[in-house]
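This structure is in C-alpha coordinates; I'll ask about it shortly.
Only one protein chain is missing; all other protein chains are in place.
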(Lines give C-alpha, C1' and ligand atoms only; values in the text may rest on other atoms or scores of the structure.)
Protein backbone atom coordinates (compact mmCIF):
# COMPACT_ATOMS: atom_id res chain seq x y z
CA UNK A 1 0.00 0.00 0.00
CA UNK A 2 1.35 3.46 -0.83
CA UNK A 3 2.57 5.47 2.09
CA UNK A 4 0.37 8.19 3.47
CA UNK A 5 3.21 10.69 3.14
CA UNK A 6 6.61 10.62 1.48
CA UNK A 7 8.89 13.64 1.64
CA UNK A 8 12.36 13.74 0.11
CA UNK A 9 14.99 16.43 0.40
CA UNK A 10 12.51 19.13 1.40
CA UNK A 11 13.92 22.62 1.85
CA UNK A 12 12.06 25.89 2.32
CA UNK A 13 13.18 29.49 2.58
CA UNK A 14 11.20 32.57 3.35
CA UNK A 15 12.33 36.16 3.86
CA UNK A 16 15.87 34.97 3.13
CA UNK A 17 15.75 32.66 6.15
CA UNK A 18 16.03 28.88 5.96
CA UNK A 19 12.91 27.60 7.70
CA UNK A 20 13.27 23.91 6.85
CA UNK A 21 16.08 21.92 5.26
CA UNK A 22 16.96 18.35 4.31
CA UNK A 23 13.67 16.91 5.43
CA UNK A 24 13.15 13.25 4.61
CA UNK A 25 10.04 11.76 6.12
CA UNK A 26 7.87 8.77 5.36
CA UNK A 27 4.65 7.99 7.17
CA UNK A 28 2.71 4.73 6.76
CA UNK A 29 -1.06 4.53 6.50
CA UNK A 30 -3.35 4.04 9.48
CA UNK A 31 -1.26 5.80 12.12
CA UNK A 32 -1.54 8.72 14.48
CA UNK A 33 1.68 10.69 14.42
CA UNK A 34 2.77 13.40 16.81
CA UNK A 35 4.72 16.26 15.23
CA UNK A 36 6.71 17.71 18.10
CA UNK A 37 8.85 20.79 18.21
CA UNK A 38 9.30 24.01 20.12
CA UNK A 39 7.37 27.13 19.22
CA UNK A 40 8.61 28.43 15.90
CA UNK A 41 10.41 25.20 14.98
CA UNK A 42 8.56 24.87 11.67
CA UNK A 43 5.72 22.45 12.42
CA UNK A 44 3.08 24.68 10.89
CA UNK A 45 5.29 25.41 7.89
CA UNK A 46 5.74 21.69 7.26
CA UNK A 47 1.98 21.19 7.34
CA UNK A 48 1.43 24.14 5.02
CA UNK A 49 3.90 22.63 2.55
CA UNK A 50 2.25 19.22 2.63
CA UNK A 51 -1.24 20.69 2.28
CA UNK A 52 -0.34 23.15 -0.47
CA UNK A 53 -0.64 26.51 1.32
CA UNK A 54 3.09 27.00 0.89
CA UNK A 55 4.39 26.20 -2.58
CA UNK A 56 7.87 27.52 -3.15
CA UNK A 57 9.92 24.58 -1.93
CA UNK A 58 12.80 22.36 -2.97
CA UNK A 59 12.44 18.59 -2.95
CA UNK A 60 9.51 16.23 -3.36
CA UNK A 61 6.26 15.77 -1.45
CA UNK A 62 3.78 13.03 -2.19
CA UNK A 63 0.60 12.12 -0.37
CA UNK A 64 -0.99 8.72 -0.97
CA UNK A 65 1.22 8.43 -4.04
CA UNK A 66 0.20 11.68 -5.75
CA UNK A 67 2.47 14.68 -6.16
CA UNK A 68 0.83 17.59 -7.98
CA UNK A 69 -0.73 20.31 -5.86
CA UNK A 70 -4.41 19.81 -6.80
CA UNK A 71 -4.10 16.03 -6.34
CA UNK A 72 -2.47 16.43 -2.95
CA UNK A 73 -5.17 18.87 -1.87
CA UNK A 74 -7.75 16.20 -2.62
CA UNK A 75 -5.95 13.78 -0.30
CA UNK A 76 -5.16 16.13 2.56
CA UNK A 77 -7.50 17.66 5.14
CA UNK A 78 -5.68 20.51 6.90
CA UNK A 79 -7.16 22.20 9.94
CA UNK A 80 -6.41 25.64 8.44
CA UNK A 81 -8.84 25.12 5.54
CA UNK A 82 -11.42 27.33 7.24
CA UNK A 83 -9.15 30.41 7.15
CA UNK A 84 -11.10 33.11 5.38
CA UNK A 85 -14.59 31.86 6.15
CA UNK A 86 -16.96 34.76 6.72
CA UNK A 87 -17.23 35.23 10.51
CA UNK A 88 -20.92 36.05 10.14
CA UNK A 89 -21.71 32.60 8.86
CA UNK A 90 -23.46 30.16 11.12
CA UNK A 91 -22.13 26.72 11.97
CA UNK A 92 -24.80 25.16 9.75
CA UNK A 93 -23.77 27.31 6.78
CA UNK A 94 -20.18 26.17 7.20
CA UNK A 95 -21.31 22.67 6.21
CA UNK A 96 -23.02 24.01 3.06
CA UNK A 97 -19.94 25.92 1.96
CA UNK A 98 -17.65 22.95 2.63
CA UNK A 99 -19.94 20.66 0.61
CA UNK A 100 -19.81 23.06 -2.33
CA UNK A 101 -16.03 23.29 -2.29
CA UNK A 102 -14.94 19.80 -1.23
CA UNK A 103 -16.54 16.73 -2.83
CA UNK A 104 -15.27 14.48 -0.02
CA UNK A 105 -17.01 16.45 2.73
CA UNK A 106 -19.65 14.43 4.58
CA UNK A 107 -22.39 16.64 5.99
CA UNK A 108 -23.93 13.78 7.98
CA UNK A 109 -20.60 13.17 9.71
CA UNK A 110 -20.23 16.88 10.37
CA UNK A 111 -23.65 17.10 12.00
CA UNK A 112 -22.84 14.16 14.27
CA UNK A 113 -19.45 15.58 15.16
CA UNK A 114 -20.94 18.98 15.88
CA UNK A 115 -23.40 17.35 18.22
CA UNK A 116 -20.68 15.30 19.92
CA UNK A 117 -18.69 18.48 20.45
CA UNK A 118 -21.76 20.44 21.60
CA UNK A 119 -21.69 23.00 18.78
CA UNK A 120 -24.86 24.95 18.12
CA UNK A 121 -25.82 24.94 14.41
CA UNK A 122 -27.27 28.41 14.69
CA UNK A 123 -24.29 30.12 16.29
CA UNK A 124 -22.29 32.56 14.21
CA UNK A 125 -18.59 31.84 13.93
CA UNK A 126 -17.62 35.22 15.34
CA UNK A 127 -19.69 34.59 18.44
CA UNK A 128 -18.02 31.29 19.25
CA UNK A 129 -15.55 31.16 22.11
CA UNK A 130 -11.98 30.28 21.21
CA UNK A 131 -12.52 26.73 22.41
CA UNK A 132 -15.64 26.34 20.32
CA UNK A 133 -13.87 27.71 17.27
CA UNK A 134 -11.20 25.07 17.70
CA UNK A 135 -13.90 22.42 18.03
CA UNK A 136 -15.52 23.66 14.83
CA UNK A 137 -12.18 23.50 13.04
CA UNK A 138 -11.76 19.93 14.22
CA UNK A 139 -15.28 18.95 13.16
CA UNK A 140 -14.72 20.43 9.70
CA UNK A 141 -11.32 18.76 9.30
CA UNK A 142 -12.54 15.32 10.34
CA UNK A 143 -15.66 15.49 8.18
CA UNK A 144 -13.64 15.24 5.01
CA UNK A 145 -12.70 11.79 3.72
CA UNK A 146 -8.97 12.19 3.20
CA UNK A 147 -5.85 10.01 3.31
CA UNK A 148 -3.94 12.42 5.48
CA UNK A 149 -5.26 14.65 8.23
CA UNK A 150 -3.17 17.53 9.51
CA UNK A 151 -4.15 19.07 12.83
CA UNK A 152 -2.12 22.12 13.78
CA UNK A 153 -2.05 22.63 17.55
CA UNK A 154 -5.70 21.62 17.92
CA UNK A 155 -5.63 21.81 21.71
CA UNK A 156 -4.14 25.27 21.99
CA UNK A 157 -5.94 27.04 24.80
CA UNK A 158 -8.43 24.21 25.31
CA UNK A 159 -9.70 23.12 28.73
CA UNK A 160 -9.44 19.53 29.93
CA UNK A 161 -13.05 18.48 29.31
CA UNK A 162 -13.09 19.89 25.77
CA UNK A 163 -9.81 18.16 25.05
CA UNK A 164 -11.27 14.82 26.09
CA UNK A 165 -14.22 15.34 23.76
CA UNK A 166 -11.86 16.28 20.95
CA UNK A 167 -9.62 13.24 21.54
CA UNK A 168 -12.70 11.06 21.43
CA UNK A 169 -13.78 12.64 18.16
CA UNK A 170 -10.38 12.08 16.62
CA UNK A 171 -10.45 8.40 17.57
CA UNK A 172 -13.96 7.90 16.37
CA UNK A 173 -13.86 9.78 13.09
CA UNK A 174 -10.44 9.11 11.62
CA UNK A 175 -10.90 6.49 8.89
CA UNK A 176 -8.95 3.29 9.54
CA UNK A 177 -6.55 3.57 6.64
CA UNK A 178 -5.94 7.28 7.03
CA UNK A 179 -2.99 8.81 8.82
CA UNK A 180 -3.39 11.70 11.20
CA UNK A 181 -0.61 14.13 12.07
CA UNK A 182 -1.07 16.27 15.17
CA UNK A 183 1.35 19.02 16.01
CA UNK A 184 1.64 20.16 19.56
CA UNK A 185 4.29 21.63 21.77
CA UNK A 186 2.61 20.22 24.89
CA UNK A 187 3.23 16.54 24.44
CA UNK A 188 1.07 15.38 27.33
CA UNK A 189 -2.05 16.61 25.49
CA UNK A 190 -1.82 13.81 22.97
CA UNK A 191 0.71 11.24 24.07
CA UNK A 192 -1.58 8.30 24.72
CA UNK A 193 -2.92 8.48 21.17
CA UNK A 194 0.38 8.38 19.33
CA UNK A 195 1.77 5.52 17.27
CA UNK A 196 4.94 7.41 16.54
CA UNK A 197 6.55 10.78 17.05
CA UNK A 198 8.50 13.02 14.72
CA UNK A 199 10.68 15.67 16.33
CA UNK A 200 11.54 18.90 14.53
CA UNK A 201 14.53 20.89 15.67
CA UNK A 202 17.12 23.09 13.96
CA UNK A 203 15.04 23.28 10.78
CA UNK A 204 15.00 19.54 10.22
CA UNK A 205 13.64 16.21 11.44
CA UNK A 206 15.97 15.08 14.21
CA UNK A 207 14.06 12.00 15.24
CA UNK A 208 11.29 9.65 14.19
CA UNK A 209 10.44 6.92 16.66
CA UNK A 210 7.62 4.55 17.58
CA UNK A 211 5.88 5.49 20.83
CA UNK A 212 6.14 1.94 22.14
CA UNK A 213 9.91 1.88 21.57
CA UNK A 214 10.33 5.03 23.63
CA UNK A 215 8.18 3.74 26.47
CA UNK A 216 9.73 0.26 26.46
CA UNK A 217 12.94 2.03 27.40
CA UNK A 218 11.14 3.40 30.44
CA UNK A 219 10.93 6.97 29.14
CA UNK A 220 7.82 9.10 28.74
CA UNK A 221 7.36 10.70 25.33
CA UNK A 222 7.51 14.08 27.00
CA UNK A 223 10.92 13.29 28.50
CA UNK A 224 12.07 11.92 25.16
CA UNK A 225 11.08 15.15 23.44
CA UNK A 226 12.71 17.28 26.12
CA UNK A 227 15.95 15.32 25.80
CA UNK A 228 16.50 17.05 22.47
CA UNK A 229 16.55 20.37 24.19
CA UNK A 230 19.15 19.54 26.80
CA UNK A 231 19.04 22.20 29.44
CA UNK A 232 17.46 24.84 27.18
CA UNK A 233 14.42 26.74 28.27
CA UNK A 234 11.51 26.42 25.92
CA UNK A 235 7.78 26.91 25.97
CA UNK B 1 -11.23 17.01 -7.36
CA UNK B 2 -13.69 19.85 -7.03
CA UNK B 3 -15.38 20.99 -10.21
CA UNK B 4 -14.63 24.48 -11.51
CA UNK B 5 -18.33 25.24 -11.92
CA UNK B 6 -19.05 24.50 -8.25
CA UNK B 7 -16.32 26.91 -7.21
CA UNK B 8 -17.62 29.49 -9.69
CA UNK B 9 -21.14 29.24 -8.28
CA UNK B 10 -20.00 29.53 -4.68
CA UNK B 11 -17.91 32.58 -5.52
CA UNK B 12 -20.74 34.16 -7.50
CA UNK B 13 -23.23 33.47 -4.71
CA UNK B 14 -21.07 35.19 -2.14
CA UNK B 15 -20.25 38.18 -4.34
CA UNK B 16 -23.85 38.64 -5.44
CA UNK B 17 -24.92 38.65 -1.80
CA UNK B 18 -22.39 41.36 -1.07
CA UNK B 19 -23.43 43.43 -4.08
CA UNK B 20 -27.11 43.03 -3.21
CA UNK B 21 -26.41 44.78 0.06
CA UNK B 22 -25.01 47.71 -1.93
CA UNK B 23 -28.11 47.70 -4.13
CA UNK B 24 -30.28 47.85 -1.04
CA UNK B 25 -28.41 50.94 0.11
CA UNK B 26 -28.91 52.48 -3.32
CA UNK B 27 -32.62 51.74 -3.19
CA UNK B 28 -32.75 53.29 0.23
CA UNK B 29 -31.18 56.47 -1.07
CA UNK B 30 -33.64 56.53 -3.96
CA UNK B 31 -36.49 56.11 -1.54
CA UNK B 32 -35.26 59.13 0.40
CA UNK B 33 -35.00 61.14 -2.82
CA UNK B 34 -38.52 60.18 -3.84
CA UNK B 35 -39.85 61.27 -0.48
CA UNK B 36 -38.09 64.59 -0.87
CA UNK B 37 -39.70 64.97 -4.31
CA UNK B 38 -43.09 64.19 -2.84
CA UNK B 39 -42.75 66.83 -0.17
CA UNK B 40 -41.73 69.22 -2.89
CA UNK B 41 -38.11 69.78 -1.96
CA UNK B 42 -36.67 68.38 -5.18
CA UNK B 43 -37.61 68.52 -8.82
CA UNK B 44 -38.03 65.41 -10.95
CA UNK B 45 -34.89 66.25 -12.88
CA UNK B 46 -32.93 66.57 -9.64
CA UNK B 47 -34.21 63.25 -8.34
CA UNK B 48 -33.21 61.58 -11.56
CA UNK B 49 -29.84 63.27 -11.56
CA UNK B 50 -29.00 62.34 -7.97
CA UNK B 51 -30.22 58.78 -8.27
CA UNK B 52 -28.27 58.19 -11.49
CA UNK B 53 -25.23 59.56 -9.72
CA UNK B 54 -25.79 57.24 -6.81
CA UNK B 55 -26.33 54.36 -9.18
CA UNK B 56 -22.91 55.06 -10.61
CA UNK B 57 -21.39 55.26 -7.17
CA UNK B 58 -22.96 51.90 -6.33
CA UNK B 59 -21.48 50.37 -9.45
CA UNK B 60 -18.05 51.73 -8.58
CA UNK B 61 -18.20 50.51 -4.99
CA UNK B 62 -19.35 47.17 -6.41
CA UNK B 63 -16.25 47.08 -8.58
CA UNK B 64 -14.03 47.64 -5.56
CA UNK B 65 -15.88 45.01 -3.53
CA UNK B 66 -15.38 42.46 -6.31
CA UNK B 67 -11.72 43.33 -6.63
CA UNK B 68 -11.36 42.71 -2.91
CA UNK B 69 -13.20 39.36 -3.14
CA UNK B 70 -10.87 38.31 -5.94
CA UNK B 71 -7.72 39.27 -4.07
CA UNK B 72 -8.84 37.24 -1.08
CA UNK B 73 -8.99 34.12 -3.24
CA UNK B 74 -5.25 34.21 -3.90
CA UNK B 75 -4.18 34.38 -0.26
CA UNK B 76 -6.83 32.61 1.78
CA UNK B 77 -6.62 28.94 2.71
CA UNK B 78 -10.34 28.43 2.20
CA UNK B 79 -9.83 28.91 -1.55
CA UNK B 80 -6.26 27.78 -2.15
CA UNK B 81 -6.71 24.45 -0.38
CA UNK B 82 -9.61 23.52 -2.65
CA UNK B 83 -8.52 20.58 -4.86
CA UNK B 84 -8.54 22.55 -8.09
CA UNK B 85 -5.76 23.62 -10.43
CA UNK B 86 -4.77 27.22 -9.74
CA UNK B 87 -5.55 28.42 -13.25
CA UNK B 88 -9.06 27.03 -12.98
CA UNK B 89 -9.46 28.84 -9.66
CA UNK B 90 -8.36 32.01 -11.41
CA UNK B 91 -10.87 31.55 -14.23
CA UNK B 92 -13.67 30.82 -11.79
CA UNK B 93 -12.96 34.02 -9.89
CA UNK B 94 -12.75 36.13 -13.05
CA UNK B 95 -16.02 34.72 -14.37
CA UNK B 96 -17.64 35.21 -10.97
CA UNK B 97 -16.70 38.87 -11.07
CA UNK B 98 -18.11 39.20 -14.58
CA UNK B 99 -21.34 37.50 -13.62
CA UNK B 100 -21.70 39.68 -10.53
CA UNK B 101 -21.03 42.83 -12.54
CA UNK B 102 -23.61 41.94 -15.16
CA UNK B 103 -26.11 41.33 -12.36
CA UNK B 104 -25.28 44.66 -10.71
CA UNK B 105 -25.51 46.66 -13.93
CA UNK B 106 -28.71 44.96 -14.97
CA UNK B 107 -30.34 45.84 -11.66
CA UNK B 108 -29.08 49.43 -11.63
CA UNK B 109 -30.07 49.88 -15.28
CA UNK B 110 -33.54 48.48 -14.58
CA UNK B 111 -33.97 50.74 -11.55
CA UNK B 112 -32.86 53.77 -13.54
CA UNK B 113 -35.15 52.89 -16.44
CA UNK B 114 -38.10 52.58 -14.09
CA UNK B 115 -37.30 55.94 -12.60
CA UNK B 116 -37.04 57.56 -16.03
CA UNK B 117 -40.37 56.11 -17.13
CA UNK B 118 -42.08 57.05 -13.88
CA UNK B 119 -40.77 60.59 -13.79
CA UNK B 120 -41.76 61.19 -17.41
CA UNK B 121 -38.67 63.30 -18.01
CA UNK B 122 -38.26 63.53 -21.73
CA UNK B 123 -35.19 63.34 -23.85
CA UNK B 124 -33.19 61.17 -21.50
CA UNK B 125 -32.36 58.50 -24.01
CA UNK B 126 -31.56 60.19 -27.31
CA UNK B 127 -31.46 58.09 -30.43
CA UNK B 128 -29.08 55.48 -29.18
CA UNK B 129 -27.66 52.95 -31.49
CA UNK B 130 -28.12 49.63 -29.74
CA UNK B 131 -25.19 47.95 -31.48
CA UNK B 132 -22.83 50.75 -30.48
CA UNK B 133 -24.28 50.73 -26.96
CA UNK B 134 -23.73 47.00 -26.67
CA UNK B 135 -20.18 47.37 -27.98
CA UNK B 136 -19.50 50.13 -25.49
CA UNK B 137 -20.74 47.87 -22.71
CA UNK B 138 -18.44 45.09 -23.91
CA UNK B 139 -15.59 47.58 -23.97
CA UNK B 140 -16.33 48.64 -20.42
CA UNK B 141 -16.48 45.01 -19.30
CA UNK B 142 -13.14 44.25 -20.92
CA UNK B 143 -11.65 47.36 -19.35
CA UNK B 144 -12.91 46.26 -15.95
CA UNK B 145 -11.36 42.85 -16.53
CA UNK B 146 -8.11 44.55 -17.41
CA UNK B 147 -8.28 46.57 -14.22
CA UNK B 148 -8.97 43.46 -12.08
CA UNK B 149 -6.14 41.64 -13.84
CA UNK B 150 -3.78 44.51 -13.13
CA UNK B 151 -4.86 44.71 -9.49
CA UNK B 152 -4.25 40.98 -9.13
CA UNK B 153 -0.85 41.30 -10.78
CA UNK B 154 0.02 44.09 -8.34
CA UNK B 155 -1.08 42.09 -5.38
CA UNK B 156 0.71 38.94 -6.46
CA UNK B 157 3.96 40.75 -7.17
CA UNK B 158 3.87 42.50 -3.81
CA UNK B 159 3.11 39.24 -2.02
CA UNK B 160 5.98 37.54 -3.80
CA UNK B 161 8.39 40.30 -2.96
CA UNK B 162 7.37 40.60 0.69
CA UNK B 163 7.70 36.82 1.07
CA UNK B 164 11.11 36.86 -0.53
CA UNK B 165 12.85 39.80 1.09
CA UNK B 166 14.01 39.88 4.70
CA UNK B 167 12.87 42.36 7.32
CA UNK B 168 9.26 42.54 6.19
CA UNK B 169 7.89 43.45 9.57
CA UNK B 170 8.17 47.15 8.76
CA UNK B 171 4.90 48.50 7.40
CA UNK B 172 6.55 51.35 5.57
CA UNK B 173 8.78 48.96 3.66
CA UNK B 174 5.76 47.01 2.47
CA UNK B 175 4.05 50.22 1.39
CA UNK B 176 7.10 51.31 -0.59
CA UNK B 177 7.15 47.99 -2.40
CA UNK B 178 3.46 48.29 -3.27
CA UNK B 179 4.07 51.76 -4.68
CA UNK B 180 7.08 50.65 -6.68
CA UNK B 181 5.25 47.65 -8.12
CA UNK B 182 2.33 49.86 -9.21
CA UNK B 183 4.68 52.23 -11.00
CA UNK B 184 6.54 49.36 -12.65
CA UNK B 185 3.31 47.70 -13.80
CA UNK B 186 1.97 50.93 -15.30
CA UNK B 187 5.20 51.33 -17.21
CA UNK B 188 4.87 47.76 -18.48
CA UNK B 189 1.31 48.45 -19.65
CA UNK B 190 2.53 51.57 -21.38
CA UNK B 191 5.19 49.64 -23.26
CA UNK B 192 2.69 46.94 -24.13
CA UNK B 193 0.22 49.42 -25.62
CA UNK B 194 3.03 51.12 -27.55
CA UNK B 195 4.15 47.78 -28.85
CA UNK B 196 0.71 46.76 -30.04
CA UNK B 197 0.10 50.13 -31.66
CA UNK B 198 3.40 49.81 -33.51
CA UNK B 199 2.47 46.30 -34.65
CA UNK B 200 -0.92 47.44 -35.81
CA UNK B 201 0.54 50.31 -37.78
CA UNK B 202 3.15 48.05 -39.36
CA UNK B 203 0.45 45.65 -40.49
CA UNK B 204 -1.36 48.58 -42.12
CA UNK B 205 -4.58 48.05 -40.24
CA UNK B 206 -6.23 51.35 -39.51
CA UNK B 207 -9.73 52.29 -38.59
CA UNK B 208 -10.36 53.51 -42.11
CA UNK B 209 -9.32 50.33 -43.87
CA UNK B 210 -11.38 48.37 -41.40
CA UNK B 211 -14.34 50.41 -42.43
CA UNK B 212 -13.93 49.85 -46.11
CA UNK B 213 -13.74 46.10 -45.83
CA UNK B 214 -16.64 45.72 -43.47
CA UNK B 215 -20.13 46.77 -44.40
CA UNK B 216 -22.28 47.02 -41.34
CA UNK B 217 -25.59 48.13 -42.75
CA UNK B 218 -26.40 49.85 -45.99
CA UNK B 219 -28.34 52.89 -44.87
CA UNK B 220 -26.84 55.63 -42.76
CA UNK B 221 -24.69 53.40 -40.59
CA UNK B 222 -21.42 53.95 -42.39
CA UNK B 223 -20.54 56.74 -40.03
CA UNK B 224 -21.19 54.50 -37.05
CA UNK B 225 -19.18 51.85 -38.83
CA UNK B 226 -15.93 53.67 -38.20
CA UNK B 227 -16.74 54.22 -34.55
CA UNK B 228 -17.76 50.59 -34.24
CA UNK B 229 -14.60 49.31 -35.89
CA UNK B 230 -12.39 51.42 -33.68
CA UNK B 231 -14.35 50.27 -30.65
CA UNK B 232 -13.84 46.65 -31.53
CA UNK B 233 -10.19 47.15 -32.30
CA UNK B 234 -9.75 48.58 -28.83
CA UNK B 235 -11.80 45.77 -27.33
CA UNK B 236 -9.62 43.18 -29.02
CA UNK B 237 -6.46 44.94 -27.88
CA UNK B 238 -7.63 45.11 -24.30
CA UNK B 239 -8.82 41.50 -24.43
CA UNK B 240 -5.39 40.50 -25.67
CA UNK B 241 -3.78 42.34 -22.78
CA UNK B 242 -6.14 40.66 -20.34
CA UNK B 243 -5.29 37.25 -21.78
CA UNK B 244 -1.54 37.71 -21.63
CA UNK B 245 -1.56 39.20 -18.14
CA UNK B 246 -3.92 36.48 -16.94
CA UNK B 247 -1.52 33.80 -18.11
CA UNK B 248 1.20 35.62 -16.19
CA UNK B 249 -1.03 35.84 -13.12
CA UNK B 250 -1.81 32.13 -13.25
CA UNK B 251 1.88 31.34 -13.44
CA UNK B 252 2.63 33.54 -10.44
CA UNK B 253 -0.29 32.09 -8.55
CA UNK B 254 0.80 28.48 -8.86
CA UNK B 255 4.52 29.05 -8.39
CA UNK B 256 4.91 31.94 -6.01
CA UNK B 257 1.80 33.15 -4.24
CA UNK B 258 1.28 31.52 -0.85
CA UNK B 259 -1.55 31.96 1.62
CA UNK B 260 -1.59 34.20 4.65
CA UNK B 261 -0.61 32.76 7.98
CA UNK B 262 -2.13 33.50 11.35
CA UNK B 263 0.54 35.45 13.23
CA UNK B 264 1.33 32.98 16.00
CA UNK B 265 2.16 30.07 13.74
CA UNK B 266 5.49 29.16 12.15
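Going in written order, the chains are labelled A and B, and every chain counts its residues from 1.
We adopt the following convention: a contact is a pair of C-beta atoms (placed from the backbone, for glycine too) under 8 Å apart; a residue touches a chain by one contact, two chains touch by 3 or more.
Definition applied: contacts and distances are computed from a predicted model.
Peer 1: Select, from "Urease accessory protein UreD", "Germination protein, Ger(X)C family", "GntR family transcriptional regulator" or "Ubiquinone biosynthesis protein UbiU", the UniProt-recorded name of the complex's unshown chain.
Peer 2: Options "Urease accessory protein UreD", "Germination protein, Ger(X)C family", "GntR family transcriptional regulator" or "Ubiquinone biosynthesis protein UbiU" considered; the missing chain's recorded name is "GntR family transcriptional regulator".
Peer 1: Omitted chain: which shown chains does it touch?
Peer 2: Contacts of the omitted chain with visible chains: A.
Peer 1: Per the definition of touch given earlier, which of A:60, A:118 or A:171 contacts the omitted chain?
Peer 2: That would be A:171, which touches the missing chain.
Peer 1: Provide the residue numbers of chain A that touch the chain removed from this figure.
Peer 2: Residues of chain A in touch with the missing chain: 30-32, 164, 167-168, 171-172, 176, 188, 191-195, 211-212, 215-216, 218-223.
The criterion applied here is as follows: only the chains that are shown with their structure count from here on.
Peer 1: Any idea how many Å lie between the Cα centroids of chain A and chain B?
Peer 2: Result: the chain centres lie 39 Å from each other.
Peer 1: Sort out for me which residues of chain A touch chain B in the complex.
Peer 2: 14-17, 19, 39-45, 48, 51-56, 69-71, 73-74, 78, 80-86, 97, 100-103, 152-153
Peer 1: Where on chain B is chain A touching in the complex?
Peer 2: 1-3, 6-7, 9-10, 14, 72, 76-86, 163-168, 254-262, 265-266
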